[in-house]
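The block that comes next holds subunit A.
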Amino acid sequence: MIEILNLRKNFLEQEVLKGVNLKIPDKKVTAIVGRSGCGKTVLLKHIIGLIKPESGQVLVDGDDISRINGSRLNQVKNKFGMLFQGAALLDSMTVFENVAFPLEEKTKLSKAEIKERVQTELKNVGIVGMDAKYPSQLSGGMKKRVGLARALIMQPEIILFDEPTTGLDPIMKKAIHKLIHDTQRRINCTAVVVSHDIPDVFEITDYVVMLHNGVIVEEGDADAFQNSANPSVQQFLKGEIEGPISV
Partner candidate 1 sequence: MKKLNMEMTVGLFALVGLICLGYLSVKLGKKEILGTDYYTVYADFSSISGLRENNEIEIAGVSIGNVGKIKLADGMARVEMKVHKGFQLPDDSIISVKTRGLIGDKILNVSLGGSPTIVQPGDVMIETESVIDLENLISEYIFGKV
Partner candidate 2 sequence: MNWIERLGSRCIYVLERLGNQFAFIFRIGFWIFKPPFLFGEIIKQAHFIGVRSLAVIILTGAFTGMVLGMQGFYTLSKFGAIGFLGSAVSLSIIKELGPVLSALMVTGRAGSAIAAEIGIMRISEQLDALDTMALHPIKYIVVPKVIAALLCIPLLTAIFDVVGIIGGYVTGVELLGASGGSFVSSMETTVQWEDVHEGLIKSISFSVIISAVCCFEGFYTDIYSGQGAEGVGHATTTAVVISSVMILIWDYFITSVLI
């Protein structure tokens, strides 16, 4: 259970988050939508503790992630897997080494067991026979798949996706969406997706949250969200220039 309480964050003079309150439902896919630069990614990075807030709390199963440290923090981080916008694979390692890295450093599995698990995980995301390739030799969609395999390898309870479809062609977009959906159903985890891929993202989400001007302006089930009476939401969904959100 992830609970965000009155989260505030400034960068220099600019207030990015102005008191975000949010409960992310368990075992569901939650989408955080909003305009580019509205602080969606910043919010996501707060959830996993990459950024420390000015004030407020992020409670992951009751632990405030910005105020714990040491092995306690590592325990909480081990519940997470994260897929970064650019996949963030380590350049100096091959596909296999990238996915195997968390297992090698954090578990005492034998080489054979690691190989077994890495190959299963790569197969699950649809990557076969690419073990020896380097990230620079892969396309954007491939990198995302490998990044997802790496995020899944430690069998996390929560997976965060930071704009998983940005910069991909429409077919690859659908494929990644399907992959997120299937993965969530397969391992029954909590998924949080940051996206401005409207309306495609609604196909895979159970719950939608809209962030605007540093606060949550609307939240609800995917259908309820699309039928929201909030003029900001309607303007955002339809992509209109005129409306309460100024360009």
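Following the convention adopted for this analysis, contacts are C-beta pairs under 8 Å (C-beta built on N, C-alpha and C of every residue); 3 or more make two chains touch, one makes a residue touch a chain; residues count from 1.
A word on the picks: all candidates are chains of the complex that A comes from, given by their letters.
Keep in mind it's a predicted model, so treat the numbers as computed, not measured.
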**OP:** Looking at subunit A, find the partner in this complex that touches it; the options are 1 or 2.
**Re:** 2
Original post:
Which residues, counting only subunit A, touch candidate 2 once they are in their complex?
Top reply: 45, 48, 50, 73-74, 77-78, 80-82, 84-86, 88-91, 101-102, 105-106, 150, 154
